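Yeah, one chain of the complex is gone here, protein chain that is, but the others are all in their spots.
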Amino acid sequence: MSAIVAGTAAPAPSATRRPRGGLLRAILHNRKAMLGAGLLVLVILLAAFPHLFVPWLHGDPRAIGDLPLEHPSGRHWLGTTGLGQDVYAELIYSTRESLVIAIVAGLGATILSVIIGVSAAYLGGFADDGLSMLTDVFLVLPTFPLIIVLATYAGKGNLTVIIIVLILTGWSYGARQMRAQALSLRNRDFLESARVRGERRSYIIVVEMLPTMISLIVANFLGAALYSVLTAAGLQFLGLGDPNSLSWGTMLYWAQNQGALVNGLPAWALSPGLAVALLGVSFALLNYAFDEISNPALRPVRRRRARSH
Amino acid sequence: MHGHIEGKPILEVRDLSVSYDTGDRPVVAVDHVDLDVHAGEFVGVVGESGCGKSTLLFAIAQLLSSPAAITGGSVTFQGQNLVAMSEKKLAALRWRDFSVVMQSAMNALNPVKSIGGQFKDAIMAHDEDVAEDRPAEVLRLVGIDPIHLQSFPHQLSGGMRQRAMIAMALLFTPDLIIMDEPTSALDVVAQRSLMVQIKELQRRLGFAVVFVTHDMSLISHFSDQLVVMYAGQVVEFGATRAVFDHPAHPYSAGLLDAFPSIRGPKVPLTGIPGSPPNLADPPSGCRFQPRCPKAFEDCPKVEPELYQVGPVQARCLLHAPGQTQAEEPVRETTS
Partner (left out) sequence: MTSVRTDQTASGDADEAPLLETKKLTRHFRVGRGLSREMLHAVDDVDLTIGRQEIVALAGESGSGKSTIARLLAGVYTPTSGEIYYQGRATSSLRSRRDQLSYRGDVPMVFQDPFSSLNPAFRVSHGVTRSLKLHRPELTRAQRFDEAERVIEAVGLSPAGDIMHRYAYELSGGQRQRIGFAQALAHKPKLILADEPVSMLDVSIRIGLLNLMAELRRSEGVSFLYITHDIASARYVSDRLMIMYAGHIVESGPTESVLANPKHPYTDLLLGAVPDPRAPLTAAAEGDTGEPPKVVDPAPGCRFRWRCPLVVDKCHQITPTLRGVGEDHEAACHVAEADAGFAAEVSAD
């Protein structure tokens, strides 16, 4: 039989092409990705090696100091707190806890939303109805009041509790998206092909379906991490966190408590908030960039006016 | 350009080029295309995926959006150049003098509005004086009971939806209707019925049609002029029967041969090996040469022009003046 030579010309690239080895290159070419990644890398370094950024500090940054409520100076770049603690040192050392909360709560919420969303879509029928209803209930619950109530009753100040509460309130949004995408995938022939081939259901969901949902899952994680960062800071600000912990939200709490703004120390009040915002921005930028990289249709288009006569 | 139709063309496309700006390299989807459409003429534009026929259509109708853009050439409709026209002047022409029928009626019709409602929208948008019962009239023209003015698109069958689209295009009796594969979503009986209907309407109302399709076999019975496109270029055109009986370009010949017949003797066919080229990096010289059974040494080196070959024109070096004339394939027509 004559073997017809496979088209030697490379076929036209399809719109759903995902860069593989070129992921790094794609990131480098995308401004949002670069900025977001840069910020995130900075935050990770701060969290992992805080002592590199505060080399003069020996001991606990929470140690009470001699000069309370100082303005920013050469010795204390951002001033001191009501207890004489160096604001800058606290800020840097707080990065770790905030990042940990973001990542752990983000991951937990994402895993939960994947399990519930994809199962609902694949199982269909009553299972789908039940899980969807569960999702909807959690979705419409007023999260902030709920979080406050839960955190107050479940153990004020406990970091684990905060993380659990964040996961429980953060999964439902993603579950809706997962279900929607899994449903659209259900009709794709390659899943039916696996079924006809004789694969087991569990195999199909885990090996055939999930890998094609990676971009949505990652996007979901970034969104959940963002949500966690902001909400955790909010909870701690309200005093529902551990007042002795080293985190940005707690810093905000103390700043408020000890009247930073009233005492004319805006650096103390604003810097933790800014830090939270920056971490949030890095997640948001990465989220947009990820979308753009995996879906070329979303990329910003350079417009060129065509003039022809 | 064509001996068989007299008079000045109502649509003259000259040297039209369209590029997609996709970052790495611009992809030239339509490459210096010329096209003439006379009043009342049915022009079929045929080609496979990636040949640029739909892009050409959208470019003519000035419906391109970024990253696609016209990068050169002109589209002269009834004496006016559409490419240089402002949106305001274009809006005045649209639907009144030329209209467009899309490929999938289900995508083009608003699913939450009744058919009559959408017709009314179109009428109001153009501020034109039409009779009260014009919507009913056009529906009758395409063979749909006017009671369906109250129906929603999903309540109509596929064939009826396409007819409704055509009715909408006829609201102001335009001089030119551009159609982008309006029959491909239909089954063969509905397709045939719709084509016959379009031809009948054309005869009655006198509008010209530019019909884009991949189904050469279908268009053969309905078009006056046939344009064959490949990789963004026109590779052959002429009177339909002439192109069918004496295809001068190896691609047209190959394409015709790719349709098995239901009548007559059963013959083994070969189709055309390989696949259409990547437009971001087209082959050197003639774009068809990597797949061409008649390619010779000049083909990768020289880009062919359109050469006159009897009643048709073909973009093939075999017919370049001065080239030793190759045997022209003559098709057997079964009676």
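The letters A and B name the chains in turn, as written, and every chain counts its residues from 1.
By our rule, a residue touches a chain if its C-beta (ideal position, glycine included) is under 8 Å from a C-beta of that chain, and two chains touch if they have at least 3 such contacts.
Predicted model only: the values in this text are computed from it and were never measured.
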item: Selected residue (touches chain absent from view) among A:D128, A:E208, A:D242 or A:E292; value: A:E208
item: Residue in contact with the excluded chain [from B:A108, B:M216 or B:L306]; value: B:M216
item: Chain not shown: contacting residue from B:N107, B:Q150 or B:S261; value: B:S261
item: For chain B, residues in touch with the removed chain; value: 48-49, 143, 157-160, 186-194, 196, 214-218, 220-221, 244, 254-256, 258-264, 266, 268-273, 275-276, 331-335
item: Residues belonging to chain A that touch the chain removed from view; value: 1-7, 10-11, 13-14, 16-18, 20, 188-190, 192-199, 208, 211-212, 214
